[in-house]
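Every protein chain but one is kept in place in this view of the complex.
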Amino acid sequence: MTARLRSPWTAVPCAVAVVAVLDLVEPFGVRLGHLTGGLLTADLAVRAGLFTIVLVGLNLLMGYAGQASLGQAAFYGMGAFASAILTVRAHVLGIPPEVVSAWWWPWVVMAAAACAVAGFAWVVGWVILRLRGHYLAMATLGLGIMVYIVLRENLGMPHLNLTGGFDGIVGVPRLRLGSAALWPVGVYLLVVWAAALACVALGENVVHSPAGRALRAIHGSEAAAESVGVDVGALKARIFALSAGLASVAGSLYAHFQAAVVPDTFGFVPSLELVVMSAVGGMRTVWGAPLGATVVLLLEQLLRTHLLGLVPAVSGELEPVVFGVLLILLMRFRPSGLVQAAPAP
Amino acid sequence: MSNRKWAAAGACVLALVALGLAPLRAAPARVGVPYRIGFVASITGPGASLGVPERDVARLLQERLSREGVVGPDGVRHEVQILVHDDQSRADVAASLARRLIEQDQVHVLVGTTLSGPSLAIVPIATELRTPNISMASARAIIEDPNTKRMRTWIFKPVPENLHSAAKQAEYLKAVGINRVCHLYENTAYGQDTFASAQQEFPKAGIRILYGDSFDRFATEFPQVTRVRASGCQAVVIGSIPPAAAVINVAVAGRVGPRKIVHGHGACSPDLIRTAGAAAEGTVMPCGKILVADQLPANDPVRRVNLELVAEYARVSGGQPISTFAGHAHDALQWAVLGLRTVPDGQPLARIRELARDGIEGIRNYVGTHGVMNLSPDDHLGFNPRDFVIVTVQGGRFVLLPPDRWK
Partner (left out) sequence: MADRRATPELVGQRVAAAIPTPRPAARRLPPAALLLVGAVALLVLAGRRLGYGLAEYAQLLVDGLATGSVYALVALGFVVVYRVSGVINFAQGAFVMLGPMLCISLLGPLPDTAAGLLLAALVATAACAASGALLHRLALHPLRDAAPLARIIVTVGAYVSIQGIALKVWGPRPYVLPAFTTLSMADRLVDVGGVVVQAQSLWVWGTALVTFAALGAFFEGTVAGKAMRACAVNRTAARLVGIQVDRMGTLAFALAATLGAVGGIVLAPSTRPTFDMGLELGLKGFVASIAGGLVSFPGAVAGGIALGVLESLWAGVVLAGFKDLFAFAMLVILLLTFPRSRAASEESA
């Protein structure tokens, strides 16, 4: 698997991180963001890092275990809203303010939310992972939309106004470590990418563990895997829980980055976009995750900020058209994503 | 009166004003640093029907500003560039763009965005990076922290809220003797907020909401109407934006007989009449004055500014009639310009932003599309609810309904 580490593609996320950090440090007063024509920004790099964390889980689930998920944004959203509610609206739940304002509180919330979301996914996984193929995809889609509606409709308790309905929650505080604020964005970038690379390492670990081989066996044939002693149901539920937990962590980090969360960020279309990113990067590899996230975000940024400069009259309407066509072309020439999977051992 | 006539009239007025000011500007004005105004709107996605008119207005004002520039208190003239971007109606994109415009493009004032959710996503960024932000969305939480009930220092919006609209609806309903209503709202941020506002304002006027429920933006059949029929309300209040407002208008008008239909100010768009047709006849709604500018009394202060905008807008939008959303973009950009006008030349970027913010907060007696507005540290909206007017639809056009004709 070192072969994959040497793949030229792995340089891309690293390059993004390096360039964006330099952009903030501004050596000799030169902003590297300007040198790249404003294409690479710290903001973009943070978002790419966040999506990387989600996509590592999604790739393990879809690419390795072969279990489709069209509802992954729901877990991302559950993490984000858990962090937002328990830091901004905690007083409604009767949590004392001195606890909420402690620097460790958001980290505790993040960990607890990840565990809770993973547990939720594990329970749900036992039920819905019995479904296969499109049926599973559809069930996860249904699940994702249900979670979105519950967030949007204030968890069904409008009097508490925990999620803020359509408008969501504004004012999520920045993360701190002791008395040191993990901010401005350049510092947060390092935090997010440290987490993202840790997740990639975790993913590589899972892939090369006995569990990873069992996962690929499930992907090949569940019946065959079962016959050689793999506990298929338990393993699928566990990998589903892991992917949900990772998405939840990414969601928490997102909430503290964006400082404002709205339910629309976690609906059906975002779930579909996660699958698109995963497919663009190559879902049969862990390294496809950072690449897919980075390439898709860069592409969108390029269209948004540079297409406008080329054709001043369009502003807006043509961006989706070009994006769609590029997506088609990408799939035309790299149908299994930018990072090709290594041949099965 | 036709748009072209008004355009001609507007042009004459402009020419006269320009002539009158000519001697004042005769002194060779110094040229200062160019100002940049970031402009984010939802040009694609669900907010497009609001965002596209706003973008058109931004182009219109860019033309105007290219001619006139911004002249500071020291007489220095500054070029102004409006950088227009599309947030695709998404909070993430809005936040990215805001950070990009402020850090990368170093805009002095940020105007945007169209919808409440994406606007709220810009709030923490503008606050952190200390840049004045003028939103074109309506939610109260944009300018006021719901927990502390204090104004957000850097955020402004010239857009009236659903609370104002609901208060006006209540005033009207009470005057015509209705005290039992049904409330149907589209299931979007706007719709939810109209219902919450009605629940807050209607009981104050002694009006009971017998039944309230939402409907889908794309629904074509409305089982809710069955409930309306069963509930015995005297009027139906609709919180929706066209096209959904038109579709439910047709369904309610056809099925519940001659009950009154009262829209919210989201329906104040020519699209309502164009897409609801005869069913919209006789419906009433509280609107900004821009919609009926030509019917305002001659002494109304906002008449002239609206007539000018209406005439010019028809030119940039390819003949589309104006909606209130175009007015919001106009006011937001005007506030940005007014703020920049108070900034003397030769300041560093951060100072210009601070001074522009103070300038915006200090706007008094601003004659805008929706009324005369007064900003202050305690009020970053400055709207006087009395400036809402009740409008009805008659013969396929919006007609001003003064209080003496409500009955």
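Order as written gives the chain letters A and B; numbering starts at 1 within each chain.
One rule holds in what follows: a residue touches a chain if its C-beta (ideal position, glycine included) is under 8 Å from a C-beta of that chain, and two chains touch if they have at least 3 such contacts.
Quantities reported herein were computed from a predicted structural model and do not represent experimental measurements.
Of the chains on view, those touched by the hidden chain across the whole complex are A, B. Touching the chain that is not shown, out of B:52, B:284, B:309 or B:336: B:52 (per the contact rule at the top). Set against the missing chain, the residues B:31, B:175, B:230 or B:399 yield one that touches it, B:230.
For the chain missing from the display, the contacting residue among A:134, A:208 or A:306 is A:134, taking the whole complex into account. Contact with the undisplayed chain is limited, among A:62, A:86 or A:214, to A:62.
Chain A meets the missing chain through residues 62-63, 66-68, 127-128, 130-135, 137-139, 141-143, 145-146, 149-150, 153, 156, 219-224, 268-269, 272, 275-276, 279-280, 283-284, 317-321, 323-328, 331-332, 335-336, 340-341, 343-344. Although one chain is not displayed, chain B still touches it through residues 44-46, 48-49, 51-52, 187, 213-224, 226-227, 230, 242-243, 246-247, 250, 254-255, 271, 274-279, 320.
We take it that only the chains that are shown with their structure count from here on.
Work out the mean CA point of chain A and of chain B, and you get 36 Å between them.
Interface residues of chain A facing chain B in the complex, by the touch rule stated above, are 33-34, 38, 41, 43-44, 47, 88, 164-168, 170-172, 185, 258-260, 262, 264-265, 300-301, 304-305, 308, 315-317, 319-320. Residues 43-44, 51-52, 55, 84-86, 88, 90-93, 95-97, 99-100, 103-105, 116-118, 120-121, 123-125, 128, 139, 141, 145, 147, 188-189, 192-193 of chain B are the ones touching chain A in the complex.
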